[in-house]
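Every protein chain of the complex appears in place save one, which is left out.
Chains here go by letter, A and B, matching the order in which they are written, and residues are numbered from 1 within each.
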Amino acid sequence: MSEDKEKIISEAVEKALQGDMDTINNIEDRVTRSKAKAALVKAKRAKVVSDEDSTKEDNASESKVEEKINFNQTLCKKISEKFSDSIDGDQNNDWIQLKPENWLKIAKWLKSDEELFFDSLQCNTGMDLGEGVLESRYNLHSMKHLHKVEIRIKVSAEKPDIPSVEQVWRVADWFERETYDMFGINFIGHRDLRRILLPDDWEGWPLRKDYEEQETYHGIIVPKVKEGWE
Amino acid sequence: MTVDFLFDFLSELLSDLIGSGPVLIISMLIPCLMLFGFITIYALIVIYAELKVSSFIQDKVGPMGQGVGLHAGKWGLLQPIADALKLLLKEDIIPSSADRPLFILAPFMIFIGAFISFVALPFGESIIVADLNIGLFYILGVGSIAVLSLILAGWSSNNKWSLYGGMRSAAQIVSYEIPAGLSLIVVIMLAGTLNMQDIIRYQMGGMFSWILFDNPFVPIAFVVYFISAIAETNRTPFDLPESESELVAGFATEYSGMRYAFFFLSEYANMFVVSAVAAACFLGGWHSPISGFMDSPAWGVFWMISKTFFLIFIMIWLRWTLPRLRVDQLMNVCWKVFLPVALINIFGVAIWTVVFNQ
Partner (left out) sequence: MGVVHGQEMVLNIGPQHPATHGVLRLQVKTDGEIISEITPYMGYLHRCFEKHCENVTYEQVIPFTDRCDYLASMTMNFGYVVAMEQLMEIKVNDRVEYIRVIMAELQRIASHLLGIGAFGLDLGAFTPFLHMLRDRERILDIFEMTCGARLLYNYMWVGGLSHDLPTGFVEATLNFLDYFEPKVDEFENLLGHNKIFVERTADIGIMPAEVAISYGVTGPNLRGSGVKWDLRIDDPYSIYDRFDFNVPVGKGMKGTVGDCWDRFYVRIHEIRESIKIVRQAIDQLPKEGDVHQAMPKKIRPPKGSIYRRTESPRGDLGYYIESDGSDTPYRVKMRSPAFTALSVLNEIGAGWLMSDVLGILGSLDIVLGEIDR
């Protein structure tokens, strides 16, 4: 069956699932029209089956999502009560946006406070949000209370300074080195901030969106991105 | 054929022609060349045996060939020859910062140390190159030349890893000579002589007149001697000096081609020497286990070599089964376990002999 006909059928089925039967009925070729109707029946059956299963799980996951949102909001309030002027911008249900200045103190408190007890930093991701804004995201998790939170800190690319938390969670030592290596975020107070995956004399911050490879490295030509690479 | 026998024989024939000096030299050279040929053939056999035995233990097939063409021969029999040729044809690299004279000297010294112990090994009733009165003592003595050459090899390579290997192996060999020697004292006490052929003649008769069964303390001495011997030849579980996964190749890291071959040839030669000493002293030498059955002088060579090969097989078996000991554990075992056991053994054998008057 040719590609056009497939396309016509899938478009018609989509529209029909949303309630518009005209597109199917207007297909001129009889064979194609019957195929479209068969596909519609199959899709509806699949949707019914998945709807039944998913309603149960939807309830379960909805309550989980609600718990998480509540926890996030309470945590946000706690942080803004204890450390004034740390929440950056508007709050969100999935993560907490902080300002870089008080991060070390907040981190120490998050780890040592009995109710929160975030004793493991799962992952630290660097992010280039474009327009000269870098971000460092921390996923924290508590092995005791089994709750988790994501904390994001934004900095500008001209002065990317974030306090280092490697004294609090020792795993942050290498995670921050990697973020420094890839994005150039400078972690203040890190005892040994140097490149980890790239050679020490590499120039540039590779994972930034405006990264240009250097021409040569010790005399070896660095290949640019090839054309037609997908 | 001892050197003495050949000397007498040849001087009858040739002394008028050449004079007794050259005759002496010829009569020394011929057995040594035969011995050298024996070592070469033995090396090929034992390399093949190690490859095949290790393959069977590890559930592999080992070198196999189809018999014709450029493969490794039928059942891989040409593999050792291929290995030897490869090592001969390799480029000889000497690192520029290595100490040249010592670097070149080390493999020669270690081979000499192994080779001259062969001179006093009894192969048969009258087949021994030099029937020294102090044969056993001599073999133990010249076995220590290996220590010196390993240190030379480690030092002269100018490589920290080789230095580690050389130091470790020197400490190991020197330490393990002591329990080995003390266990052999048991044999000397029972046989009453240091002469290798006389020790073997003492064990005449069937299997139960071997020194191994003379005395309940002797099997302990045999075990202590055998394990110390494995340690002396740097085989796993004591192969820390050449441990492949830690120090690349230990003291032999910088050696290539034939020089490398010398190190490992001498390791196999050492294995033969210590197994032959164990077979001669504890297992009856060239006597057959059932007296009278296959017991002529010609069969003696067969028995001696098969007992030696049996012990070599056990060494190969142990290498591929056990992990290796760490340096301090190795030293621990030597000084805190083997040495007291060997000493107590001597007393035990002496008291037993006196009490039961055997």
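Note that in this section contacts are C-beta pairs under 8 Å (C-beta built on N, C-alpha and C of every residue); 3 or more make two chains touch, one makes a residue touch a chain.
Just so you know, these numbers come straight off a predicted model, no measurement behind them.
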**Prompt:** Of the listed residues B:64, B:81, B:207 or B:327, which contacts the missing chain in the full complex?
**Reply:** B:327
**Positions on subunit A where the hidden chain makes contact** = 10, 46, 50, 53-54, 57, 94, 119-123, 125-128, 137, 139, 143, 146, 150, 169-171, 173-175, 182, 195-199, 206-207, 225, 229-230
**Asked** Please identify, in ascending order, the residues of subunit B that touch the omitted chain?
**Response** 54, 57-60, 160-161, 164, 236-237, 239-240, 243-246, 248, 320-329
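Note that only the chains that are shown with their structure count from here on.
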**Prompt:** Approximately how many whole Å separate the CA-defined centres of subunit A and subunit B?
**Reply:** 67
